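Missing here is one protein chain; the remaining ones are kept as they sit in the complex.
Right after this comes chain A.
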């Protein structure tokens, strides 16, 4: 699949929601744990060799599952292939918890659900649609019908 790699690389240089050096192991059998600088930017998780400016790779975090593995470690897999896991090892239980929470909330779809939730809550309290003042109340992407399972 073609994609705009330059822009994705530029995105990896943007301010991150979270960044840390973690142990990372790819999904392939026989993968070895490697130290990587892991950076969460919007709905992408970038991973870098610790001394390099360009990322080795990126994971789009849509339709993913974040699961606790052994203590201090978690994995990311995707709905269509739950056995194919990207493993991450943290330096503490606290760090592990922090990353898991951040990654679970990192997808566009999660953010969209939040918007719809807040919109409805505000409507309930005030009787008004808060999106009207921004001129976006008719946007397809902000309708309840647009929610994924």
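By definition in this document, a contact is a pair of C-beta atoms (placed from the backbone, for glycine too) under 8 Å apart; a residue touches a chain by one contact, two chains touch by 3 or more; residues count from 1.
Everything below uses one rule, namely that contacts and distances are computed from a predicted model.
S.K.: According to UniProt, what is the chain that's been left out of this complex called? Choose from "WD repeat-containing protein 63", "60S ribosomal protein L6", "NAD(P)H-hydrate epimerase" or "Sesquipedalian".
M.R.: So the chain that does not appear here would be "Sesquipedalian", according to UniProt.
S.K.: Just one of A:31, A:92 or A:114 touches the chain that is missing; which is it?
M.R.: A:114
S.K.: In the full complex, which residues of chain A touch the absent chain?
M.R.: Touch with the absent chain occurs at residues 1-11, 14, 42-43, 54-60, 62-64, 78-81, 108-109, 111-112, 114-115, 118-119, 121-122, 125-128, 130-131, 133-136, 139-141, 145-149.
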